[in-house]
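A single protein chain has been removed from this complex, and every other one stays in its place.
Every chain is named by a letter (A and B) in the order it is written, and numbering of its residues begins at 1.
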Amino acid sequence: MMNKTTKWILWSVLLVFLIIYPLVFGIYYTNVFVTFAIAALYAVAIQMLLGFTGFLSFGHAMYFGVGAYGTAIALVHIKGLPLIVSVLFGFASALLLALVMAPLVVRLSVTAFAMIHMAFGMLAYTLALKLRNITGGEDGIGAFPIPPLRIPGVFSIDMTDPTNFYYFAMVILGVSIWILWFVTKTPFGCLMVGIRDNANRIDYLGFKLPQTKAVLYLLVGGFAGIAGSIFALFQNLISAMELYIMHSFIQIMQIMVGGIGSFFGPILGAGVFAVLEELTSRYTQRVELVIGLILILVIMYFPTGLIGMYHHFKTRFFTRQAD
Amino acid sequence: MDATTAMYVAQGLHGLAYGMILFLVASGLTLIFGMMGILTLAHAAFFMLSAYFSYQVMQMTQNFWLALLIAPVVAGIVGVLCERFLIRRVHVMGHIGELILTVGISLVILDAVKAIWSTDSLYVDIPECLQGLVSIVGMEYPIYRLFIIGLALLVLIFMALILYKTRLGMIVRAAVSDADMVNALGINVPLVFMLVFGVGTWMAGVAGVAIAPILTVFPGLADQMGMDAYIIVVVGGFGSLSGAFLVSIIFGLLSSYGVQFVSQLAPILMFIFMAIVLVIKPVGIFGERE
Partner (left out) sequence: MSILETKELSHDFKGLWALRNVGLQVKEGERHAIIGPNGAGKTTLFNVITGTYVPSKGNVFFKGNDVTKAKPNEMVRLGMGRSFQITSTFSRLTAFENIRMAVLSKRGIRFNLFKQVDKMNDVTEETDAILKRINLDGERDIPASALSYGKSRSLEISMALATDPDIVMLDEPTAGMSRDETHTAVELVRRLTEGKTTVIIEHDMDVVFSLADRITVLHHGEILAVGTPGEIEKNQEVKDAYLGEMEV
């Protein structure tokens, strides 16, 4: 175990790094980092479902998308909407969708759960594409006003400035990730891994399975919605493409690459994907080929992901020392 | 027959033809995913690959029949190789492993296809003897679509015969319900799985060749068809061929009549149908297990 001092030092280093990052790396990489952080929250939320509770979803892009549309549509139609409220709109829309979906999905087996999500995910995608007057179809909703972060009479910070937005996004995303991390440490978190390992026994210990899953489902949907909401604000654009099924798969891949079942795995995975996309798109046209090959290699040789790899080498290193 | 009725019938036949193509892809998937329990998202990629192979064969020989013979077999061989050297090894990890792996395979195939044949739509001609229209009960209808319906039926009868009338089919069905037992009887189960994967891929390949002259050959071909095939397998019920058949035909008809009456909402009809079925019966229409 790390002792308290080391822990605090590490957290402080991380904090300082996050604060000086935009000053050191410039606007381009600041934006790359925001993209990564959004993906990280999204992937962490999915990990709660997949890695911790054992439920595979092929359609979570709908929560990300609904969160994004919720924020964008609110900003288009409501004049002078405060920034935080617009994020809450995104969160609430995703939560609402989860609330409708939860009764349908909490009693399903793992495979049926995955498939029904794929189905509803595609339905959401098609709807976003076809309901042009609400969603803007393929073009999506763009160029909506991004309100400043302000408390009247105290301060007003312009959010169209990339550096300002970076700090705002970091706070929202960071706090969200922290909340999810905290949840894994609570008795509810115990229940989640219990369901993954042996759902039947959870029932036989007196816990209500469907209700527990429903609470988790709302949590995951809501936070995926926040990720989507920040995405919409960041891009100042949301289109049906973000709901496409591939955007449900990518998070699962990030989780696998980072390490399934580990909280920080998905963040690592999201980081790897961000770097990969950055590098491959710079040096080759064949982004898909590279990602495809990496997926094949990871799943064939390191199915536990980077976190698993780390533990693997750590164990080997220490055993050798012991010899 | 008056014009309106003729139009209904024509749309119905269109739907039937599309439904049969769907069924060719979906029944291959039913074998692989529904029966063997291998979650492959690369199925549609093989479908697309076969369409490209057929284009290539046509380019070289101008012979549609040769393309129909060769392309699906080559696609099937690629499928078998993937199963033997990749998919088999992650089967123990369950669906997540297979998902990641087959998405990886799809991406590689997709990009390889783009690199070799570019992203343009490639045109494949309908063979001369199948061009033109035929008159059925006073109505003109494209011969090629009737040919598709016939071809699909032929493949399916062939498959049904193998599955229900031969020893191999018996082993396959037994291996599905209890792989360990069949293994213990001295039958090479991995080989059976590999063969079935090959046959399933081959069927998707046949569909790919058949559809190429109608839709043209382009990288996006996999997306629409793959998603539909999945939904059919799920809605019909895992491992149920009759379920897949029923749903394929319904989807085919939904899409052709849908385009005619509510063109904006046509793609949504399928999903609504699926959502309703799955909400009522999560295991699908003819599904017994999950």
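Here is the rule we use: a contact is a pair of C-beta atoms (placed from the backbone, for glycine too) under 8 Å apart; a residue touches a chain by one contact, two chains touch by 3 or more.
Here the structure is a predicted model, which is why all the values come from computation and not from measurement.
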Neighbouring shown chains of the undisplayed chain, as defined at the top: A
Absent-chain contact - pick from A:215, A:246 or A:300: A:215
Touch with the omitted chain, as defined above, among A:7, A:107, A:132 or A:185: A:185
Residue, one of A:21, A:207 or A:310, that touches the chain absent here: A:207
Footprint left on chain A by the chain that the document does not show: 182-183, 185-191, 193-194, 196-198, 200-209, 211-212, 215
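Everything below uses one rule, namely that only the chains that are shown with their structure count from here on.
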Inter-chain centre distance, chain A versus chain B - centres from mean C-alpha coordinates, in Å: 33
For the chain B and chain A complex, residues of the former touching the latter: 86, 89-90, 93, 95-97, 99-101, 103-108, 110-112, 115, 227, 230-231, 234, 238, 264-265, 267-268, 271-272, 274-275, 278-279, 282-283, 290
Chain B-facing residues of chain A, complex: 50, 56, 104, 108-112, 114-116, 118-120, 122-123, 126-127, 129-130, 245, 249, 252-253, 256, 260, 286, 288-289, 291-296, 298-300, 303
